[in-house]
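Every protein chain of the complex appears in place save one, which is left out.
Showing chain A:
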């Protein structure tokens, strides 16, 4: 991490704080272990190494965008492994499906941050000392600096230096006296900004790490009329941080009263969603009062240190299943999974293990707005809202296998063709309110109504706020470091011929010379008026390029 501005003029004040690796010391040959360590440390904290590590981070991130990642889409990773039976396992061995959690990726960024710390921390110390110490004394020959001027005056040397001191202090330079000279420096904020930027990146890394260690995230599906409490049993998926234990879960609860989706109803964009809104009620604890909240996209709910987001939605058709004996074997709304996002054709299963004499199961497709696709003589959904909710059912009877002890997905029927047999003529298209009498007196199923479900993400990340603070500090730091440059000015007054005083002014700015120097010289000439024929115009030697 070198100061990103350099003296373009190529003066001695080149700003490389990072040692050049070659020039950084003696060759490692014949060194003791300590020498090797020092050599290695110098290599690691050199700018060249830092640059290479930066590019490795960039390069290493690329597969994370090309290959599916477990952190984002585990189902696509499984699919990829299925399709690439030879290549897949090799990629997996190289952690290429978890790039951002991979050991090799961690190695790169940890080395990078060690390298960064190894540069920034000594530099911070150095800058701290520079800020508290005196501005460096005037170099012998001020005329050789990138910016310089000189003139003669009738005023005495002491008077000239006093004027220079006053002028520079007035412009908020830090001023120190030398022999027959004044040294001044300002613009420390640039280096402070630079250091703050890099330190903030370190803090950001720690905040992100802390967030994933001490936080948790989980997913919940909630149907209209349903409720959940913040405990493990309600989560469909729960990922705690390594340092988080589930008994730390905040005791809030929430119920979903109503979900509403609005869509464009006509024109080319018919069916495009316009707005989602979930009317929910929540309690912070078991005894807290219930509060309403309008949960929407971009409008999460903050409760108990966690944030609750609406991620997706879908349909949960309601059914009543009666068995062969006329008893209700199942009644409820069953979340279906959309198989396409445009018009929400969804599929799901209904299981009625209480049905007698035989258990019943139904495989179903749901269309919110069913229309006949004339070309293929098929039913399709023409609109995402439930304008004409229709299901097609396929009936199975037999043993659902729920007592076998093997956990089952609620979205799939197991054992078809083995323990469960399809019912003859058991397929039927039902509109809302219609009932299907299952052939053979096995019972009936009624399509009662259509509810909607939402999927929620519950996320507790204690690193969020520190990460944000670090990010803001980084921005402020980089802006300061790009806008403020360190400037040094020296004024020397020496007795000349005929009782006059020779005034020399020299300026050194990181980066390019500034117009500020010319202003200073002009102001100084106003305070101590120049005289005599040897009067060089201000900035005559000025090597200003712009």
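By our rule, contacts are C-beta pairs under 8 Å (C-beta built on N, C-alpha and C of every residue); 3 or more make two chains touch, one makes a residue touch a chain; residues count from 1.
In the analysis below, contacts and distances are computed from a predicted model.
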*Complex member absent from the view - protein name from UniProt, among "Dipeptide transport system permease protein", "NADH-quinone oxidoreductase subunit I", "DNA ligase (ATP)" or "Cytochrome c-type biogenesis protein CcsB"*: "Cytochrome c-type biogenesis protein CcsB"
*Which one touches the absent chain: A:48, A:291 or A:342?*
A:48
*Which of A:45, A:253 or A:459 sits in contact with the chain that's absent?*
A:459
*Identify the residue among A:94, A:209, A:250 or A:264 that touches the chain left out of the display.*
A:264
*Mind listing the chain A residues that contact the chain we can't see here?*
1-6, 8, 14-16, 18, 20, 47-48, 50-51, 54-55, 57-58, 61-62, 64-66, 69, 71-72, 99-100, 208, 217, 264, 268-269, 272-276, 296-300, 307, 309, 311, 457, 459, 461, 464, 467-468, 471-472, 474-475, 478-479, 482, 512
